[in-house]
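Of the protein chains in this complex, one is absent; all others appear in place.
Presenting chain A:
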Amino acid sequence: MAKRIDVSGLNAYYGSFLAIEDISMTVEPRSVTAFIGPSGCGKSTFLRTLNRMHEVTPGGRVEGKVMLDDENLYGAGIDPVSVRREVGMVFQRPNPFPTMSVYDNVAAGLRLNGKYKKSELDDIVEKSLRGANLWNEVKDRLNKPGSGLSGGQQQRLCIARAIAVEPNVLLMDEPCSALDPISTLAIEDLIGELKERFTIVIVTHNMQQAARVSDRTAFFNLAAVGQPGKLIEIDDTERIFSNPSVQATEDYISGRFG
């Protein structure tokens, strides 16, 4: 299921603006990798290059290689739509489809991609909701609108929706920044469970969160506003938070930054 991501020499542009420059890293399967760094350093942009969502933004384009196991996502003839089925994504703000019920939201990825039998869908929806630790809370209101849930529940619904299509990799762009501490805890626990099945990459502004959930941590930084963001270092989370090899990383995580 889970696949390794191998990025080499990746540049991403918005129009003529170089947003991130020359990033190379390896993301191990069945692990959680956290991206930390100041705002505007290109964490989210980089995350979005990993499932070709970057090019959805007008003017967005990418140079370099992203290998998913042995296939280059930016190789010739690769269909971005198929890439996104392999590499799922959860966004910063919970965004369930407002016209759909809880059930339809979870089934959306499958239904919009092809025909499924009702019984098959029922199973997948239940499995995904259980996987997202949401089943017990919503099993009696599967046909109610998804936007009627609380913020934390909505975000778990979005995770359920993402894992329902059985991706190999799950990208999370600050999934807890709009949530209260209790919902955050629920999602962090969930990440711990999900990493047994998926490769998980999470962007976070909360360094304690990075320390709690991730196995490896990557620190991004930019020299100045208007300069491209760069990967400063990537290492085991423990090492990054105790004894990083670059001074800038230590400054950032100890709060002496800028």
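Note that a contact is a pair of C-beta atoms (placed from the backbone, for glycine too) under 8 Å apart; a residue touches a chain by one contact, two chains touch by 3 or more; residues count from 1.
In this section, contacts and distances are computed from a predicted model.
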Worksheet item: Just by its UniProt name, which of "Phenylalanine--tRNA ligase alpha subunit", "FAD-dependent oxidoreductase", "Phosphate transport system permease protein PstA" or "Carbon monoxide dehydrogenase" is the chain not shown in this complex?
Response: "Phosphate transport system permease protein PstA"
Worksheet entry | Candidates A:A2, A:A19, A:A132 or A:C158 - the one touching the absent chain | A:C158
Practice prompt. Write down which of A:N11, A:S31, A:S147 or A:N206 is the residue touching the left-out chain.
Written response: A:S147
Fill in: Among A:T26, A:T99 or A:Q247, the residue in touch with the chain that has been omitted
A:T99
Worksheet, complete the sentence: Residue list for chain A contacting the dropped chain reads 51, 53, 56, 58, 81-86, 88-89, 91, 93, 95-99, 108-109, 112-113, 144-145, 147-148, 158, 161-162, 165
